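Could you have a look at this structure, given as C-alpha coordinates, before my questions?
Only one protein chain is missing; all other protein chains are in place.
For subunit A:
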Amino acid sequence: MTETAIPAVEGWFTTGPEPALVGTKCTACGNISFPRETTFCKNPACPGETFDDVELSRRGTVWSYTDAQYQPPEPFIPATDPYVPFALAAVELPEGLVVIGQVADGYGVDDLTVGAEVELVVEPLYTDDEGVRTIWRWKPAGSASTKEQQA
(Lines give C-alpha, C1' and ligand atoms only; values in the text may rest on other atoms or scores of the structure.)
Protein backbone atom coordinates (compact mmCIF):
# COMPACT_ATOMS: atom_id res chain seq x y z
CA MET A 1 0.00 0.00 0.00
CA THR A 2 1.34 3.45 -0.89
CA GLU A 3 1.51 6.55 1.31
CA THR A 4 -1.30 8.17 -0.66
CA ALA A 5 -3.73 5.34 0.06
CA ILE A 6 -7.09 6.65 1.26
CA PRO A 7 -10.27 4.70 2.00
CA ALA A 8 -12.71 4.81 -0.93
CA VAL A 9 -15.45 5.61 1.59
CA GLU A 10 -14.93 7.55 4.79
CA GLY A 11 -15.42 5.98 8.22
CA TRP A 12 -16.58 2.53 7.15
CA PHE A 13 -13.39 0.66 8.03
CA THR A 14 -10.07 1.09 9.76
CA THR A 15 -6.70 0.49 8.09
CA GLY A 16 -3.36 -0.75 9.36
CA PRO A 17 -2.13 -4.26 10.11
CA GLU A 18 -5.43 -5.36 11.72
CA PRO A 19 -8.14 -3.54 9.78
CA ALA A 20 -11.82 -3.83 10.78
CA LEU A 21 -15.22 -2.73 9.55
CA VAL A 22 -16.72 0.06 11.64
CA GLY A 23 -20.42 -0.37 12.39
CA THR A 24 -22.65 1.21 14.99
CA LYS A 25 -24.32 -0.09 18.13
CA CYS A 26 -27.60 1.42 19.30
CA THR A 27 -27.10 2.87 22.79
CA ALA A 28 -30.65 1.84 23.75
CA CYS A 29 -31.07 -1.75 22.49
CA GLY A 30 -27.62 -2.83 21.34
CA ASN A 31 -28.63 -3.44 17.72
CA ILE A 32 -25.57 -3.52 15.48
CA SER A 33 -25.59 -2.03 11.98
CA PHE A 34 -23.22 -1.93 9.07
CA PRO A 35 -22.89 0.43 7.27
CA ARG A 36 -23.14 2.86 10.21
CA GLU A 37 -26.58 3.93 11.39
CA THR A 38 -26.96 7.67 11.96
CA THR A 39 -30.70 8.32 12.19
CA PHE A 40 -33.20 5.83 13.62
CA CYS A 41 -32.60 2.40 15.15
CA LYS A 42 -34.05 -0.25 12.83
CA ASN A 43 -35.36 -2.32 15.74
CA PRO A 44 -39.15 -1.72 15.73
CA ALA A 45 -39.19 -2.15 19.52
CA CYS A 46 -36.58 0.58 20.02
CA PRO A 47 -36.94 4.36 19.73
CA GLY A 48 -33.11 4.78 19.81
CA GLU A 49 -31.50 7.62 17.88
CA THR A 50 -27.96 7.55 19.28
CA PHE A 51 -25.22 5.13 18.35
CA ASP A 52 -21.68 4.20 19.35
CA ASP A 53 -19.08 3.20 16.79
CA VAL A 54 -18.10 -0.44 17.08
CA GLU A 55 -15.42 -2.43 15.27
CA LEU A 56 -16.85 -5.64 13.83
CA SER A 57 -15.11 -9.02 14.01
CA ARG A 58 -12.32 -9.39 11.46
CA ARG A 59 -13.17 -13.03 10.81
CA GLY A 60 -16.36 -14.65 9.64
CA THR A 61 -17.73 -17.53 7.59
CA VAL A 62 -18.80 -17.44 3.96
CA TRP A 63 -22.60 -17.22 3.56
CA SER A 64 -22.24 -17.32 -0.21
CA TYR A 65 -20.01 -16.08 -3.03
CA THR A 66 -19.93 -15.26 -6.72
CA ASP A 67 -17.88 -13.25 -9.20
CA ALA A 68 -18.26 -10.49 -11.77
CA GLN A 69 -17.22 -12.00 -15.06
CA TYR A 70 -18.82 -9.10 -16.97
CA GLN A 71 -17.51 -5.63 -16.15
CA PRO A 72 -20.04 -3.90 -13.86
CA PRO A 73 -21.47 -0.59 -15.14
CA GLU A 74 -20.66 2.88 -13.77
CA PRO A 75 -20.08 4.09 -11.12
CA PHE A 76 -17.85 1.00 -10.84
CA ILE A 77 -14.27 1.97 -11.77
CA PRO A 78 -12.26 -0.93 -13.22
CA ALA A 79 -8.78 -1.20 -11.73
CA THR A 80 -7.26 -2.53 -14.95
CA ASP A 81 -7.69 -2.23 -18.71
CA PRO A 82 -8.58 -4.73 -20.01
CA TYR A 83 -11.00 -5.58 -17.24
CA VAL A 84 -10.08 -8.49 -14.97
CA PRO A 85 -12.99 -10.31 -13.22
CA PHE A 86 -13.05 -10.36 -9.43
CA ALA A 87 -14.90 -12.44 -6.84
CA LEU A 88 -17.45 -11.31 -4.23
CA ALA A 89 -18.33 -12.90 -0.90
CA ALA A 90 -21.15 -12.44 1.60
CA VAL A 91 -19.76 -13.20 5.04
CA GLU A 92 -21.56 -14.05 8.30
CA LEU A 93 -19.99 -12.28 11.26
CA PRO A 94 -20.31 -13.26 14.94
CA GLU A 95 -22.31 -10.04 15.47
CA GLY A 96 -25.17 -11.80 13.64
CA LEU A 97 -25.12 -10.05 10.29
CA VAL A 98 -23.91 -10.84 6.77
CA VAL A 99 -21.64 -8.32 5.01
CA ILE A 100 -20.80 -8.36 1.30
CA GLY A 101 -17.39 -7.43 -0.03
CA GLN A 102 -15.01 -8.14 -2.85
CA VAL A 103 -12.65 -11.08 -2.38
CA ALA A 104 -8.92 -10.34 -1.92
CA ASP A 105 -6.69 -10.03 -4.99
CA GLY A 106 -5.44 -13.38 -6.23
CA TYR A 107 -8.47 -15.35 -5.01
CA GLY A 108 -11.51 -16.52 -6.94
CA VAL A 109 -14.65 -18.60 -6.51
CA ASP A 110 -12.58 -21.81 -6.58
CA ASP A 111 -10.99 -20.75 -3.28
CA LEU A 112 -14.36 -20.41 -1.51
CA THR A 113 -17.09 -22.62 -0.10
CA VAL A 114 -20.18 -21.83 1.96
CA GLY A 115 -19.13 -22.03 5.62
CA ALA A 116 -15.40 -21.48 5.02
CA GLU A 117 -13.55 -18.97 7.21
CA VAL A 118 -12.37 -15.65 5.78
CA GLU A 119 -10.51 -12.66 7.17
CA LEU A 120 -10.86 -8.93 6.49
CA VAL A 121 -8.07 -7.18 4.60
CA VAL A 122 -7.77 -3.71 3.04
CA GLU A 123 -6.54 -3.45 -0.55
CA PRO A 124 -6.46 -0.91 -3.40
CA LEU A 125 -9.80 -0.58 -5.28
CA TYR A 126 -8.99 2.08 -7.91
CA THR A 127 -6.82 5.15 -8.38
CA ASP A 128 -8.14 8.68 -8.82
CA ASP A 129 -6.65 12.21 -8.76
CA GLU A 130 -6.04 12.06 -5.03
CA GLY A 131 -4.29 8.71 -4.99
CA VAL A 132 -5.01 5.05 -4.41
CA ARG A 133 -8.45 4.39 -2.99
CA THR A 134 -8.72 1.36 -0.71
CA ILE A 135 -11.58 -0.96 0.23
CA TRP A 136 -12.23 -3.83 2.63
CA ARG A 137 -12.03 -7.30 1.14
CA TRP A 138 -12.52 -10.88 2.31
CA LYS A 139 -9.51 -13.18 2.15
CA PRO A 140 -9.79 -16.97 2.54
CA ALA A 141 -8.27 -17.81 5.91
CA GLY A 142 -7.46 -21.45 5.24
CA SER A 143 -5.20 -21.39 2.19
CA ALA A 144 -3.39 -18.12 2.88
CA SER A 145 0.21 -19.27 2.55
CA THR A 146 0.04 -20.84 -0.90
CA LYS A 147 -2.15 -18.08 -2.28
CA GLU A 148 0.11 -15.34 -1.02
CA GLN A 149 2.97 -16.95 -2.90
CA GLN A 150 0.92 -16.95 -6.10
CA ALA A 151 -0.19 -13.36 -5.59
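The rule we apply is simple: a contact is a pair of C-beta atoms (placed from the backbone, for glycine too) under 8 Å apart; a residue touches a chain by one contact, two chains touch by 3 or more; residues count from 1.
Note that in this section contacts and distances are computed from a predicted model.
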Exercise for review: Choose one: "CO/xanthine dehydrogenase Mo-binding subunit", "Ubiquinol-cytochrome C reductase iron-sulfur subunit", "Lipid-transfer protein" or "CoA protein activase". The correct choice is the protein name in UniProt for the chain not shown.
Suggested key: "Lipid-transfer protein"
Study note, to complete from the structure: Contacts from subunit A to the absent chain lie at residues 8-9, 25-26, 29-35, 42-46, 63-70, 72-77, 86-88, 90, 95-102, 109, 113-115, 125, 135
